[in-house]
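Partial view: only certain chains, each at its native spot in the assembly.
Naming follows writing order (A and B), and every chain is counted from residue 1.
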Amino acid sequence: MPHDPGAQAEVLIQAMPYIRRYRGKTVVIKYGGAAMVDESMRAGVMQDLVLLHYVGIQPILVHGGGPEINEAMGKFGKVPQFIQGLRVTDAETMEIVEMVLTGKTNKALVSEIHRQGGQAVGLSGKDGNMLVARKVEGEVDLGFVGEIVKVNPHVINAQIAAEYIPVISSVAVGDNGESYNVNADHVAGAIAVALKAEKLILLTDVPGVLSNKDDPQSLISVLTIAEAKKMIQNKKVDKGMTPKLDACLTAVNGGVDRAHILDGRMPHAILIEVFTDCGIGTMIRG
Amino acid sequence: MPHDPGAQAEVLIQAMPYIRRYRGKTVVIKYGGAAMVDESMRAGVMQDLVLLHYVGIQPILVHGGGPEINEAMGKFGKVPQFIQGLRVTDAETMEIVEMVLTGKTNKALVSEIHRQGGQAVGLSGKDGNMLVARKVEGEVDLGFVGEIVKVNPHVINAQIAAEYIPVISSVAVGDNGESYNVNADHVAGAIAVALKAEKLILLTDVPGVLSNKDDPQSLISVLTIAEAKKMIQNKKVDKGMTPKLDACLTAVNGGVDRAHILDGRMPHAILIEVFTDCGIGTMIRG
């Protein structure tokens, strides 16, 4: 980190072409998992969002939960149960999921953004009927696990118009007002399409998509839509990565210019991706 | 309930002078306690809010929690503890309070408003730094119990401009981003002043202020500021009523035209208060 003011200035200057390119555009960022629990990492990611906002780029933060949900369930004396990577969500579990995501994680992110000098409003998919879902039907009844059927972006645009960074928890609402647990990667992809975002960034706990899922050195830098589809079909990607690739495909097919899967544990991964020519993680493009 | 269309029309006509009087004005409504837990009562109150909104009156809903917090604490294996009517709120309790209020109660109210044909956005005092609080200092350390020091109304106005009914949970934020449990009656009073509301309505589980707290027939219909102050000083009101009277005094002293303490268990108490000449509950005025 340079202490020489001239060198500092030079770094700012080098960011200019990237600022020019993305000013006035929207970037949807999905955040979750282990990278979100670490306080210092979280502060770093929120700094990145606030800086984007300062230079005229509109960030939208979508988050899931994960560790915090299991922790809360534990306190409630419930044992998390998963079938094919999906959380079995009975009514009581759904209540805990919603309370943790919307009442704890969401507001913690909102507060952190304020602490970093930004302004944010936290929303769940119930606010303004933003995320409408239906029950996922399958061989096994997973309970209140849903899939997005409609995004109403008006409530998001209202926050943007008032100069806030929207922070959105992955809880959706059904036709009768019931809550659904929806995959946060999918939510991010659907919102990116609904808001005609320029970029979708999924922050995860791995370096990106690997050609050999057991070899962390086998990072793939760029994937076309066709290549990504093929990898999913050929089951070349592990379970955690599948919904992320799905979300990227949804986004890019829906008109988003580029989708990225980045390692959220790398400090300021968002800034490095947006403001330098240093390619990190995996980029999916049309 | 009349089935005669002519009589129905006549009722609408009778509401006209009241609609005329309150169109374009803001009404802050505090909701909580037992009246909020009952599903059918809750549906009725939300209908009232939506109808106000339809006829051009801007409702703002502030809510606390109560029974649901105790229930959740029980599930977490914690025993609620109260000192002089205030909940002792250690860090873990605060987390539960926030999750329940913001992640459960708030969103249930938002969903109910949508089910009744309205549009709502749920907020906590952390969103847009809306409610800034400091720790209540006293002889006993109550933990994260706070009192409001500042209201930033911009985030509320953003929802109003986008034609939503704001629903606000009584969680505030401290200087370092920490959460505070604040009295929902006080929050409603402070917001009514900050938004220059025309009216503050506190829905409770009793008929209003009683001259003799043991005699439910001794309802006082109208109280001046001076009379209300005297009752508090003379400890003529019980503990639950004190913060309500405080909030009414804050509101009326801060420019709100009238404050009301109504029985939330009476069906459509808000409509009856706003749209008829039938005086119910207790009105506090300057």
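Definition applied: a residue touches a chain if its C-beta (ideal position, glycine included) is under 8 Å from a C-beta of that chain, and two chains touch if they have at least 3 such contacts.
Fair warning: this is a prediction, and the values are worked out from it, not measured in the lab.
Q: For this file, in which 2 copies are placed, how many copies does the full complex count?
A: 6
What we mean here is this: only the chains that are shown with their structure count from here on.
Q: Quick one: chain A and chain B, Cα centre-to-centre, how many Å?
A: It comes to 35 Å between the two C-alpha centres.
Q: Over in the complex, which chain B residues touch chain A? Could you list them?
A: 72, 75-77, 95, 98-104, 106-107, 110-112, 114-115, 119-124, 126-129, 154-155, 157-159, 161-162, 164, 171, 173, 176-177, 179
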